[in-house]
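Accompanying notes for the structure given below.
A single protein chain has been removed from this complex, and every other one stays in its place.
Chains: A, B and C, in written order; residue numbering restarts at 1 for each.
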């Protein structure tokens, strides 16, 4: 996937419709979080086990797939608007996590998970 | 960017630490929305204009960049866990939006924005 | 509890600090959702059973109690700013739900929960 190409396509989409004026970082963050809220609503009453089984339900997965795309669209728009290079941000964050949670220490306990 | 390669790296990261057990779709959705909440907190008291200017502030952008990476990490993990092909989901959603909001109609008004 | 008295106290708190200028409904909604995100982070890696047991853990409950208070504070501020009478809004919504989910139909299935 070429994230830059996807961002260019989404930017053109907004420009063609004169919608860039609405896409301030503040507004895009709200839209991103609103779409994350729609994902929550799809999973809120499921048990964890049911949430794993949802992959086998076509109608449910269709909605999950759409909401995931919506979240990703706003992630891409926000990064584009702010000039964030997502790929390098991702690599830096993963490298940070690797230092923060060494395998030997993290394996076998779940301290990150037992208390935030 | 090779999203599949990033997903493989994140999957290995979780497997190495025995964390896959915690990464049910339900839990990953909560984590994604929690990270979106951290983005909200960075922007909630800014005016829209200040949110545009944030790109010029190094310390602020460092935090925004990290939170954006966190959101994207959980998007990738969630898609991987559920077997969603993000690239095709994205293309389908953009194509849907192109049909839903034709340029001629959408341009010059902002009906999508005036009322959801 | 006198919600109106609590709202007056929160309003005075904001006025005394010259913070009313930041409390636009848009910003308050973001702050409310940001605090909801902090609640998510406290529960995201817990099983449902662990989430029930959290009531017996003093340090965890102290944080949950604080985040719940933060959410409620922004609910009260938002309602106050917009002139919403929360008590009547609540009564109307419960009455609506009673009509929407009759006991005889809702009991024994969980249609509301099986699919949103």
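Structure notes:
By definition in this document, a residue touches a chain if its C-beta (ideal position, glycine included) is under 8 Å from a C-beta of that chain, and two chains touch if they have at least 3 such contacts.
Nothing here was measured: the structure is a model prediction, and the numbers come from that model.
Chain A residues in contact with the hidden partner, per the touch definition given at the top, are 22, 27, 30-31, 33-38, 40-41, 43-45.
Although one chain is hidden here, its contacts on chain B can still be listed: residues 29-30, 33, 37, 41-42, 44-45, 47-48, 60, 110, 112-116.
Interface with the hidden chain, as seen from chain C, comprises residues 1-3, 6, 9-10, 13, 16-19, 22, 24-27, 29-30, 32-33, 36-37, 39-40, 42-43, 46-49, 51-52, 54-55, 61, 64-66, 68-73, 75, 78-79, 81-84, 86-87, 89-90, 92-94, 97-98, 101, 103, 106-108, 110, 112-113.
As a working rule, only the chains that are shown with their structure count from here on.
Rounded to a whole number, the gap between the C-alpha centres of chain A and chain B is 3 angstrom. Centroids of chain B and chain C (each the mean of its C-alpha atoms) stand 25 Å apart. Residue positions 29-30, 33, 37, 42, 47-48, 110, 112-113 of chain A are each in touch with at least two other chains.
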